[in-house]
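One chain of protein is taken out of this complex; the other chains stay put.
== chain A ==
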Amino acid sequence: MRFILDRNTWQEIFGSISKNKVRTVITVVGVLWGIFIYIALSGAAKGMDNGFESMFEVIAKNSMFVWAQNTSMPYEGYKTGRQMQLKLSDADIIENRIPEVEFIAPRNVRGFFGSTPPSIGRNNKTGSYPLFGDFPSFVKIAPKKIYDGGRFINDEDIAQARKVAVIGERAEKELFEEDEETIGGYIKIDDVYFQVVGVHKFDQSGGFGGDGDIFIPFTTFRKLYNTGENVGWFSIAAFDDADVVKVEENIMNLLKNTHKVHPDDDRAFGSFNLGEQFNKIVGFANGITFLSLIVGIATILAGVIGIGNILLISVKERTKELGVRRALGATPAEVRNQIVLESVFLTVIAGIMGIILGAAVLAMINSFTQDIDFPYTNPTVPIPYVLGALVIMVVLGTLIGLIPAQRAVSIKPIDALREE
């Protein structure tokens, strides 16, 4: 330890490194490249990971949709091909019977999934927007940013079947003049006047819905289109710690049971499990992170082996010098330590430069991808990864330095001096 802290040691090492510039530069570039690849790769993987994460941030990560289709098996006297219909009562049953369900939002729509869009207008302007009948619980599952002091549909709206609407950014732009107050204004939906109570901000990374969507209370929608107890589909969010695949299965079984569908009939109800998709993407991102880690470490390894190689050559070149040093009184330990320390020193310097360069490139990529639609956010390399890489470099640098060092020591000074 005293040896490492000794100023003279470092003067000697710095002397030998700085006076063999070409060798030093080549050596440094090898490791620098390795650590640079490692940092850039794992940072990029992390950025992608973060990107996916923020993409799903808008919508509950363990949410799913359930809708009705046609049966494909006869059961309890019903023919095959019976058209199924979800009812409002199903929501209560699901909520009561499956404790893992945190929120359930029955939804209806016009102007989406192929149904005729309602005619929506204001004064002389008209537009075509999907119209959703929703419960307040919907924003718990797929949060919406409501701005300009507005609000989403609340319980009172549902209870009284108020004629209120929350409209999208595009709808606002197309139906309202710029100097008009949107909130409190009226729009006409299929000849019925609705008061606008909120404008929702469209978030592209959500991936669902559009910038023109108009939401009205479920109960109002029911009155307007005479849908009765019918529900288009359910948006369901499970608790964060629930197993989404299991919850989905339970819900499907429950629905089959209440609607008298054959237990093996998988066609009667359809479902899309966002949580499962999300888990797949998380798995994919984890795979990429792991891959980048492996590639990065392998590149570092290659770089360090390069250092070892160059040091080995330089030891051969310096055989005579080392012989002279030993004739002048350098002990084998001193010679060995010097070469190992040269190796470690070069590795660490190269490593730090590589980390800085890698961080710079990551920051650059980040600023380029800031405004485009690419799942890439905040590419960082966790400090433990960086420290781990440094530790690996020091350890490998030492081990690889030991080879040329041992070689240098194994040459007898007399042979070293004789070498011409």
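The working rule: a residue touches a chain if its C-beta (ideal position, glycine included) is under 8 Å from a C-beta of that chain, and two chains touch if they have at least 3 such contacts; residues count from 1.
We take it that contacts and distances are computed from a predicted model.
When the listed names "Oligopeptide transport system permease protein", "Glucans biosynthesis glucosyltransferase H", "ABC transporter ATP-binding protein" or "Alpha-D-ribose 1-methylphosphonate 5-phosphate C-P lyase" are checked against UniProt, the chain not shown comes out as "ABC transporter ATP-binding protein". When you scan A:Met73, A:Ala302 or A:Leu417 for touch with the missing chain, the hit is A:Leu417. Although one chain is not drawn, its touching partners on chain A can still be listed: residues 7-8, 11-12, 15-16, 19-20, 320-321, 323-334, 409, 412-414, 417, 420.
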